[in-house]
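Provided herewith is a single structure, encoded as structure tokens, for subsequent inquiry.
As you look at this complex, bear in mind that one protein chain is not there, while each of the others sits in place.
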Amino acid sequence: MDELLKLWQSMGIANMDWGQALMIAVGCGLVYLAIAKKFEPLLLVPIGFGAILSNIPIAGIGGPDGMIGMVYEVGVETGVFPLLIFMGVGALTDFGALIARPSTLLLGAAAQFGIFATLIGAVALNFIPGFDFTLQDASAIAIIGGADGPTAIFLASRLAPDLLGAIAVAAYSYMALVPIIQPPIMRLLTTKQERVVVMQQLRPVSRLERILFPFVVLLLCALVLPSAAPLIGMLTFGNLLRESGVVERLSRAAQNEIINAVTIMLGLAIGSKLSADKFLTVETLGILVLGALAFSIGTTAGVLMGKIMYRATGGKVNPLIGAAGVSAVPMAARVVNRVGLDENHHNFLLMHAMGPNVAGVIGSAVAAGVLLALTGS
Amino acid sequence: MDELLKLWQSMGIANMDWGQALMIAVGCGLVYLAIAKKFEPLLLVPIGFGAILSNIPIAGIGGPDGMIGMVYEVGVETGVFPLLIFMGVGALTDFGALIARPSTLLLGAAAQFGIFATLIGAVALNFIPGFDFTLQDASAIAIIGGADGPTAIFLASRLAPDLLGAIAVAAYSYMALVPIIQPPIMRLLTTKQERVVVMQQLRPVSRLERILFPFVVLLLCALVLPSAAPLIGMLTFGNLLRESGVVERLSRAAQNEIINAVTIMLGLAIGSKLSADKFLTVETLGILVLGALAFSIGTTAGVLMGKIMYRATGGKVNPLIGAAGVSAVPMAARVVNRVGLDENHHNFLLMHAMGPNVAGVIGSAVAAGVLLALTGS
Amino acid sequence: MDELLKLWQSMGIANMDWGQALMIAVGCGLVYLAIAKKFEPLLLVPIGFGAILSNIPIAGIGGPDGMIGMVYEVGVETGVFPLLIFMGVGALTDFGALIARPSTLLLGAAAQFGIFATLIGAVALNFIPGFDFTLQDASAIAIIGGADGPTAIFLASRLAPDLLGAIAVAAYSYMALVPIIQPPIMRLLTTKQERVVVMQQLRPVSRLERILFPFVVLLLCALVLPSAAPLIGMLTFGNLLRESGVVERLSRAAQNEIINAVTIMLGLAIGSKLSADKFLTVETLGILVLGALAFSIGTTAGVLMGKIMYRATGGKVNPLIGAAGVSAVPMAARVVNRVGLDENHHNFLLMHAMGPNVAGVIGSAVAAGVLLALTGS
Amino acid sequence: MPETSLINESLSLMAIGMGIVFSFLLLLVVLLRAMSWIAGRLSPGLPEASAPSAAVSTGSDAVSASNDELIAVISAAIARYRSSRR
Amino acid sequence: MPETSLINESLSLMAIGMGIVFSFLLLLVVLLRAMSWIAGRLSPGLPEASAPSAAVSTGSDAVSASNDELIAVISAAIARYRSSRR
Partner (left out) sequence: MPETSLINESLSLMAIGMGIVFSFLLLLVVLLRAMSWIAGRLSPGLPEASAPSAAVSTGSDAVSASNDELIAVISAAIARYRSSRR
């Protein structure tokens, strides 16, 4: 009988509290969205499953002696995992469109307004009872507007580890929702005349330019904003592996083996931060609302800057491509392409939108560096 | 001369003791079995070579400052390596046959009797002078009967790290010997009439069932036996990566890159536990004898349960497939197929044996959870 | 204004000192050599970029809390990364030519004279003011003469971590310069009659010999020189994975996934040791001069031993193949082949040079073991 | 004798252990049957699976719904959690 | 009220932040244009790229030069560093 009691006490049902049960349901929900609705499955399947595993009572898989807890400590607390993913992103990204038309960087800059507007929104939420965001918390939440997963995880792990779970979930969820959130805003802010603009073909980019590009970006970052150097550094390193043409083996490793293994581990580790006392709070609802806001404002700012460039260039720039400045590579660029095709069935904007799209990645890494430098301890 | 003396003292021959020499020979023997006899080479080559390297005098490769010693600390002491292998096993395993005919889970349950019978055997060995197994030791030895390498390593690293080397060697050796150990037992316990039973073809399994399967298994585990949740959790996670169909990259990483790299490191690390004072003891002989016993009893129990199902279904179940319940995937299922073909050259039992075979993996993980919950500190 | 000041103080230009700027330039220079001149790009691209990243002011990427600093601590300080690379080298190397003609090991032995002569050179530099090399420093510098990157990194990380950056850069730079350094020496020391010697075709090597080879090498090492056992052990382990023929998965992992990922991390980590106060010293110039010396003396000794074998065998051995004894696999063997072809357009020495070439790898690992045993703490 | 008590302990461990293993897997048989029955019913409920480009296609109701769903599900979870703590 | 001061702080953070982001990317536009212009000039300066076997081929002046270059570059760097520290 003694063993039977010991066993009953070791059972999950005898120990599960409401919070854990709900978080397991949330984890299942995330996996459902990932599989059935194709919401960023590469991250949301591991995050959702990590949430389920970490909320199993007694087992302590997400705790300090559990496997996922140890992975979190080694890979996320140190910031190594998001940086390795950024290296992979660099190795996977073709910056050619940006090099061919550097002015699209301004679209990537404008779209970061979503970040800073959300920062104010997060601080303003403190007027509502139940919210108590510090400036660090607000900065970590605001970066959701950057529409860039690894940047958001990196910044949140530095400024507000307690909110990491909610922020990562919001960031990837809204990136998946880009095709829903953006088109109405894009149509509202532009005229048909603007949307049908056919852009000039991009000039070819030489291999030398591609090789110099990572150095130019990194050296500017080193001189002006070293707090963004880890992110920009790994992004440009990955891109140099890709473009140098002499380290094919390493480029493949960064694009496949490393990023895949790290993605699995990173997802599980983030999932372990989806615990009831951290996630099932009104603050999470606030984060979700602010996230939607951030994406919308970022899109708006990007399109408005697109309209300015439309005027400034005498109608040579299609303002729709400004929406791609939020990053969410490559989905935002595809959305631009689709909205463009809706107006003119022969107007393919994809390549033109790739410039602001990858500019958005650099832009949000820069914004993250600013937030780190100004609010970090 | 001073240097010459220093050098002589730093030589291996000047420092090698009998135990190390013998363990190097044992390591060579394991590699020989792995290469010449195809004894589970993926594990036994690294284990054998790890034993050789770790028993080189002076070098201390398996010690706290040596490479293999550090790998052991990071990967085995924490339990991370066997869990990652289990993730890979999940990603490599097709549970379709089990989903199509869930009743075969009972065969996987019965075969775990080998584990618990061996537990008593191990404790009974204490009557012989020279043996002094605790209940934890006995549990870790008994799990050899589960015929599942990573489960055995995970449990042994938790309950009896001193015996880990011998247990891992016994587990993999006997898994390799399944084609020798099982057929006589199977033939002894069944009649020709039973062995020739042709089973009904399995129904097709839908994608939705395959996706739901990991959740059903994990949720039951979470509710009833959270101590098995790390093992079952990583197994089902790997399987979800495989079956979800939306994370092909991650599934490939779990099936290849991760499991291969971890297997090399895990093997070397286990080999470092093959030291003379831990391995060259009568206890190791006891473990080898008990391991053979465990496999035989497990096979017997599986076949007997098969006979019960044969009766209960009015002769629709071929009792031979019960032998596959010990796991040892996929070798036990192949042995069943071969013994079946010996009786009837047109009776292919392979697919029918895969159900109990993968059920055995779940069964021994459950048994490991029970042993952890009841005897773990 | 407060924020603006805070921001200015956080900028790179406000904090960069001369040393960092120069080291960033050195890093760019290494990447330039790697890309434009194909100087060992697999290592020099990550080393150069690691130097750039680690010298960005404020960011501290190479510091104790920065990503590259942590990678250094985990992988280089422990010696794990060079050992994993050596495992990959073993898995990538075909020792057939050496097994077929073991006498070429003597060429690999002779070429190590470059190491020990450089040792004296390094100690002699202490007579010049500004140099203060300990015997450990001198040993770590001397190993550059081994023309083997991972061996040099392993030994330097053990004996002289402060010099690691300069030693690694020198080792890989001179390995890239082998086609420049060796041919004049080879032509100077040999007569035309010697250079045109056509060697007997190598006998075929059986699979059993290939499998036994790693054991013979390792067991000799274990008995005589255990301090070389980590290096020789991982080399032979990798080679056994390759030749055993039963662990194809693991062999592929060692040859690709593991070595590629580790190379990226190792390169970045070494780059982080390229800091101004460690690298911009007269000692670095000394190391560069000594490195060139080491390669030249090693080549000389190898060719002279080749001449001895030419005499001893009655003209059956082409003394040019002695130059391949420095290792620098496979470049030195290719250089031999080219110099041979210059004399006789039908004399392909490549396969004959592979024997001393891989013997050089073993030879320098043995030399590293000797230095570790005699000068290590 | 300590060996005898250990034997007794291991005997009860065997009884309980096999009991749990059998109960667990028996329960799993039932659950898997239920799962397959339910899956048979829902089967046409996962058609997006065969349309891998769904998420990228137009702003369909399916995706739109799941947006609200995300917030709705988490809101409900939070509400329930809050009330359960009082 | 602390909330109001936080609002003020975040407003100035927004101003500075967007300012830096814009300045940074604007500067990058200029630098990239300069880079492309320079690259256009140097373009024939990287012809080895299309000859992957250059390093293995003969002891060409290109490689030989870079040897001296390596030592020259590092020597110069050391000299400058030394003098800068005095």
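Note that the chains take the letters A, B, C, D and E in the order they are written out, and that residue 1 is the start of every chain.
Going forward, a contact is a pair of C-beta atoms (placed from the backbone, for glycine too) under 8 Å apart; a residue touches a chain by one contact, two chains touch by 3 or more.
Source: prediction; values computed, not measured.
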Of C:50, C:306, C:340 or C:363, the residue in touch with the unshown chain: C:363
Field: Which residue of C:7, C:106 or C:320 touches the chain not shown here
entry: C:106
Residues in chain B touching the chain absent from view: 3-4, 7, 17-19, 22-23, 25-26, 29, 33, 35-39, 173, 176-177, 179-180, 183, 276, 280-282, 284-285, 288, 331, 334, 338
Message: In the complete complex, the non-displayed chain touches which residues of chain C?
response: 98-99, 102-103, 105-106, 108-110, 112-113, 115-117, 119-120, 122-124, 126-127, 135, 138-139, 206-209, 211-213, 216-217, 220-221, 224-225, 245-246, 359, 362-363, 366-367, 370-371, 374-375
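Everything that follows uses one rule, which is that only the chains that are shown with their structure count from here on.
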- request: Please identify each chain that touches chain C as well as chain D.
  value: A, B
Field: Centroid-based (C-alpha) most distant chain relative to chain B
entry: E
Message: From the mean C-alpha coordinate of chain A to that of chain E, what's the distance rounded to whole Å?
response: 26
Query: Using CA atom averages as chain centres, what separation in Å is found between chain B and chain E?
result: 54
- prompt: Which chain E residues sit where two or more other chains touch them?
  reply: 13, 16, 20, 46, 49, 52
- request: Would you pick out the residues of chain B that each touch at least 2 other chains?
  value: 211, 221, 224-225, 245-246, 257, 370, 374
Message: Dump the list of chain pairs that touch, please.
response: A-B, A-C, A-D, A-E, B-C, B-D, C-E
